[in-house]
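Below is one structure, written out as structure tokens, with a few remarks after it.
What you see is the complex with one protein chain gone and the rest in place.
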Amino acid sequence: MSFHILVQQVVNGLVLGSVYGLIAVGYTMVYGIIGMINFAHGDVYMIAAYLTAIFLAALTLLGIQSPPLLILLVLLLTMAFTALYGWSMERIAYKPLRHSTRLAPLISAIGMSLILQNYVRLSQGARSQGTPTLIQGSVRLFENGPDQFVQITYAQILIVVTAVIGMSLLWYWIQSTAMGRACRAVQQDRIMAALLGVDTDRVISVVFVLGASMAAVAGTLVTFNYGSFDFFIGFVIGIKAFTAAVLGGIGSLPGAMLGGLVLGLAESIFSGFVNTDYKDVFAFSLLVGVLIFRPSGLLGRPEVEKV
Amino acid sequence: MTERSVSGGQSVGAVLRESLITGVVALLLFAPLTGVSLSGYTLEGHWQRPVWLAGWVVLGRFAFGWLRARGHLVGRLSGRPKAGSALLASWIEAHRTFLLLALCVVALILPWFIGKYWLNVAILAWIYVLLALGLNIVVGLAGLLDLGFVAFYAVGAYGYALGFKYLDLSFWAALPFGALLAACFGVMLGFPVLRMHGDYLAIVTLGFGEIIRLVLNNWMDFTGGPNGVRVPFPSFFGIEFGRKAQPGHVTVHEYFQVPFSNEYRDIFLYLLLMIVVGGLVFVIRRLRRMPLGRNWEALREDEIACRSLGIQPVTVKLSAFGLGAMTGGVGGVFFAASQGFVNPTSFTFMESAHILAIVILGGMGSTAGVIAAAVILTVLPEALRDFAEYRGLLFGCAMVLMMVWRPRGLMGARRARFDRSGVA
Partner (left out) sequence: MKRLEKYARGKGLARLVFALVFGCVASAQAGTVKIGVAGPLSGAQAAFGEQFWRGAEQAAKDINAQGGIHGDTIELVKGDDACEPKQAVAVANRLVDFDHVSAVVGHFCSSSTIPAFEVYAEAGILSMTPASTNPMVTERGLATVFRACGRDDQQGVVGAEFVVKQLKAQRVAVLHDKDTYGQGLADSMKAHLATLGLKEVLYEGLTRGEKDFNALVTKLRSVKADAVYFGGLHSEAGPLVRQMREQGLNAPLISGDGIMSETFVTSAGGPKFVEGVFMTFGADPRKIPSGQTLVEQFRKGGYEPEGYTLYSYATMQAIAQAMRATRSREGVKLAAWLKANPVETVMGTKSWNAKGDLKISDYVMYRWTSAGKYEEVQ
């Protein structure tokens, strides 16, 4: 095992982990607030990937050429529209179930996931789509001979940087704004928060909007980096991001990011040095192992049993 | 669907305004994804599509709002049964034995007339009934959310397939073998993870389900990987269902002196499944009255209280988990036998979700509801085949609508007696 390969695998893991983390945030926030696993979240990410490609093509047709401007505009537009999708999804499929059993929204989320997949398949076709390469070029580190180097593309750097910025902003927002405080209050005790005058419906809507925009950031960045997507991509990555959220401690924001990074690193290191076939088996075994010893995940608060 | 809607009494103007707002949102939602479609790196315009869609949404929203304002839909969405359905329920209760008998007779006659296609669907439906009853023990009775139930189903199916391949097990030997194997897996998984609560348990079981599928897919030398394994069709106590018998055996149509039909095998499976499901229903009914079943339900409601009463949570949970897994295993053996071929794509997470949807739609804990839901959710996707490419979309819509319409499931009333708000 050479040093370059190890560093390269760590880089791969960090990039993948950032993507998992961004999507895991959506799971963890929704779970923290209403205690529900939003299985349609992966498909929100898929919607974001399609919107990215569509806005990119539209803006290019309008004559915008400069890549930084394009990236910024596409990112903002995608976030806005994906957030709208997140909001409507909550209104249609989850809000009517607010006061029923906890498992009912789970099934309606699975239904929603089917709806979104099929909606995109019918409107955009089943074939896989792509975007042109917008961010080109890469840097080579530690170069030492023809095979000995660590190569990082600018797109990968963009993913990690944007993920860090996005998460920091979100963290700041949760910690320091009135709405963020309301969110935390609802997370701790929904009924109490409502009694103290917090508009819980609004908080829940805001959480869905934020979760969807984070998924949109991930969708846009991934589309710029990998350039390929189809209507089914939300499924695999959704399960992985959910795993990351639980690994970090579901309900905890830093936990989601940490869980994402751990999962990403674990996958790429295992895949790189042991076996790619069993990479996912390893990822899930890691989850089971961590939960056996820390039943609330890495950063989750231990559950308080109330009598 | 806001709070005030329950009381009704919105004016037509307000309904109209709301519908128009909904329409604008819908237009915004539909515009980018349906208004243009990607073609390579450029776009094709379909400007009429989002307009049509948004138009339909406005109309639908208006009709819905108007009906609600007139008081036609009160109570539906809040999940409380209306007076009419309560009446129906009491009528059903009064004629229970008769209804059950009638249903059994219909179910017995059905396979002889519906043709091979619907017969196959019916077998699938029975298999799902079996699976859902198994999961119902775990989720509905013991209150353990299991998102990886498909693992036990897969273990059962592969238990038969590989058992035949390596040990030359027959269907009749595979039934107990698959059940036992699945139960072992259930206990093996259950032991370390049953300390976890609620959704942590859910994700661990999901992970376990995926691990089983991935191992089946990757372990080429043993399981045949994605190529799957062929499974022989079962025989009727040594009498075969094929057109021509293996040397030394006879076929059913020769033995009974009837013309050959490839339906006999399926009818046989159908009837056998009916017997197995009937037995299971009986066992579950008995169990619910026994201390073990009562412990399951007590544990679901309040674990701390149970522990203080001296109930061992782990043992009780393990028994539910093991029993559920065993049922899943039996379902798997039947699945393998009816398909004649197993491969890992039949055991994805969506399959677990499907079984869970049956349990929840059926109203957790209710046996009759689960059976009804299993039949509905198996026949529905097949009936929707006429809609070709819209099938998936409609099935998704049906799932959401059913949940919104009946969040507690088709027959959730039994549970309501000791329901606490907020507890799954």
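For clarity, chains are labelled A and B in written order, and residue numbers in each chain start from 1.
The rule is simple: a contact is a pair of C-beta atoms (placed from the backbone, for glycine too) under 8 Å apart; a residue touches a chain by one contact, two chains touch by 3 or more.
Keep in mind it's a predicted model, so treat the numbers as computed, not measured.
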Displayed chains contacted by the hidden chain, counting the whole assembly:
A, B
Checked against the full complex, the residue among A:D43, A:E90 or A:D280 that touches the missing chain is A:D280
Residue among A:I233, A:L247 or A:L261 touching the omitted chain
A:I233
Interface residues of subunit B (partner: the chain not displayed)
34, 40-41, 49, 52-53, 56, 114-118, 120-121, 124, 217-218, 220, 225-228, 262, 335, 339-343, 345-346, 382-394
Of the residues in subunit A, which ones touch the absent chain?
1-2, 5, 8-9, 12-13, 15-16, 19, 118, 121-123, 125-133, 138, 140, 147, 149, 151, 153, 222, 226-230, 232-233, 235-237, 267-269, 271-272, 275-277, 279-280
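Simple rule for what comes next: only the chains that are shown with their structure count from here on.
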Measuring from the mean C-alpha position of subunit A to the mean C-alpha position of subunit B, what distance in angstrom results?
29
Given the complex with subunit B, which residues does subunit A contribute to the contact?
31, 35, 37, 39, 47, 50-51, 53-55, 57-58, 61, 81, 84-85, 88, 91-93, 95-97, 99-108, 110-115, 117-125, 129-132, 239, 242-243, 246, 250, 277-278, 280-281, 284-285, 287-288, 291-292, 295-297, 303, 305, 307
Subunit A touches which residues of subunit B in the complex?
1, 25, 28-29, 32-34, 36-38, 41-43, 49, 77-79, 139, 145, 192-193, 195-197, 199-200, 202-204, 206-208, 210-211, 214-215, 218, 303-305, 349, 353, 356-357, 360-361, 364, 389-390, 392-393, 395-400, 403-404, 407-408, 421-424
